[in-house]
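Take this structure first; my questions come after.
The other protein chains are all here in position, but one chain of the complex has been omitted.
Letters A, B and C mark the chains as written, and numbering starts fresh at 1 in each.
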């Protein structure tokens, strides 16, 4: 298949849509991002990489970081993790407190904010302190991406913290239900530092290979997690990866994926490739508008889909 | 692969679990079903069929009928159908009115009761009256199953109607929001007649081939729906097929599927086969306890999964 | 105190507001009511009656009928009634199903629709059939109003039934939780016949005397209910009489009262008088806009208040 030609076609087709959508504006650091940007990259199991657009541009990965934290928490805690966080779609806007209250502080899944905060808490427990927890997740991301320069943007992290009252509300609520072991401030700070990591579509598409290949990096043959764990992370990405538009994403794209409000989306085709797109204009559900469309075009044009 | 050996192994492994679970008891006709039953069948694209257990025993397909009604409604209305019913997981117990009220009478997806009632209403509109609507869905099921004797159990249907106050509440609520065109009584009656259809795991596994093969029956080469529609039905089955345990099913089984309170579950492996299991003991979420376990064992033993 | 002068003043002051508000339009029979009408009547314990405006005009009492049904149900069932219906404010729009579902079919109080439907069911149980139940409530209202001609408007009742899907949803939901003994259709029909009773502000203000006087009609000395029951009905009127604007009504008016979407409101000053107002334009909460204002002016001008 001529992947480069397909990516070029997609870039041309989504061009008129770059006007649309709305850049995340809840913090200044994100609000100032230029909207009319687009990038898409795929990485195959043999290491071949195809890209179009600003594929080296770094952007805030935001909620995509939840995939990596979840991977490590699952690795360390295995099934015990599910005592603290579920794996069901949330069926509610992404940071709703309602369901969290009715379910007594246990978040529905690790890909909504509350769930990722619990995961961060579990990782701080495992590593002993917040600094190590952050560094180890960062190191893991560097490893699965084959890129040692991945770093968190301190301005973004600080800005998130300053405007993070809703996440502090979630964390305090979980703390009141006994589902948070560490200090609220420390956990939320760690969560925000992970959200503020910056990557390009090139490195992000590379980082998905271990999940596309049942837990084993196909290029360096390193096993990060068990095949079962990898498949199950993929299942959670498919059912819960896009907040309250997860069904829609499965419906239109049909691949396991995870989006972030920074405009990035990662996805993967099991046994075939890792994929990443970037375009900062968001749709009403808070997912990249052009990114979602590009992925839909990609599965249509290639005929690749899990269904 | 020696499918027969695998099915035999599964039957042996689930045997001790047949004591567990709870038969649906909201109507006498279902409550009297013997709990300790098990059957599993698979049908390949070449027509080969493998079974274990009581694979010819007829049971009430209940919510599995929603897959077939949805197929026809999607065929006739295409995207317009989504003006009346969504495709997002519900994130709530299966017949909750809460979300329906907050979302002003538009059900989250066609696989929760409210959604299937809207689908029945759309089919009555299309066919002109409730009798024809029921007969045409029945005829469609007979066709995709290659079995002309499939019929609805009138005792079960009447009993459902008599105890169906919650579904009547859902239907009246949607009617009050203007999302039901026909008389509440007629629509709910049609819905219940479809739920009361009786099939075996053999015919059910056969009936999934058109969805496993992108809309085309691989044995008679008849195209029922477009490839895109088939893939999208599969996506909805994966994200919404098991009420509030859909995430869990995706997590453990990793296949598009749909369960019914009669104890049946259908599933499919795209491009490979149709599958059906039956065991009437239900777990806390209202899905066949042993059926779910058998499917999990099947994907583990065969290594077949969409992820 | 010169009550007539005060009523005249109030009529003059509310005149400019008669343009405002919105007549209930969910059924044609109510939608066709002329908006710019106003009437107010008070009846003292000595039988003296003062009125202003169209005080002999009959209008649909709608939810005001709930006061009378509740009185009889409390008389017959005493504390047992509270096993089926609570006495807490609902804190939600008036016919919300959400709270009813979370509280497993037990309505919060007898003055929301669900609560009045349960009360109607209890009265049908007591009297043996729906016809007698309706007739006995009607007879009771005639008796406390000293007016034998009070009757239900069959056109309004039939029209309510035809558009009553939300109430049928509430009733079916309660039936599914086992909190309705009679047929859904019969109970809702009885409820609607009671809502369709027609009265004037003159008779309505007269009808409140038994509640203002601790259960005993001060004019004919007949005891309808015990002093304790009367005080408790007043308490429920104060905390729950105006749907989700009950707090607001207590805040502005400071009297036990009950409103109906027909534009009527009854109120009472314990030990002093019965009051009724009528003006069909409703505010956002579904209570008579001018009626509420007139009652606020009345308590301000007379200095009468329970606080």
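Odds and ends about this structure:
The rule is short, and it goes like this: a residue touches a chain if its C-beta (ideal position, glycine included) is under 8 Å from a C-beta of that chain, and two chains touch if they have at least 3 such contacts.
Everything numeric in this text was worked out from a predicted model, so none of it was measured.
The undisplayed chain touches these shown chains across the complete complex, A, C.
Touch with the chain that is not drawn comes from one residue among A:41, A:96, A:246 or A:259, which is A:96. Among C:86, C:105 or C:218, only C:86 touches the chain that is left out of the view.
The residue touching the chain not shown here, chosen from C:71, C:113, C:234 or C:287, is C:234.
For chain C, the residues touching the chain absent from view are 86-92, 99, 108-109, 230-232, 234-236, 238-240, 244-248, 250-251, 254, 256, 270, 305-307. In the full complex, the hidden chain is touched by chain A at residues 96-98, 101-102, 165-166, 168-173, 175-176, 184.
In the analysis below, only the chains that are shown with their structure count from here on.
Chain centres here are C-alpha means, and the one lying farthest from chain C is A.
Between the Cα centres of chain A and chain B there is a gap of 32 Å. The mean-CA centres of chain A and chain C are about 55 angstrom from one another, to the nearest whole unit. Multi-chain contact residues of chain B (touching two or more other chains): none found.
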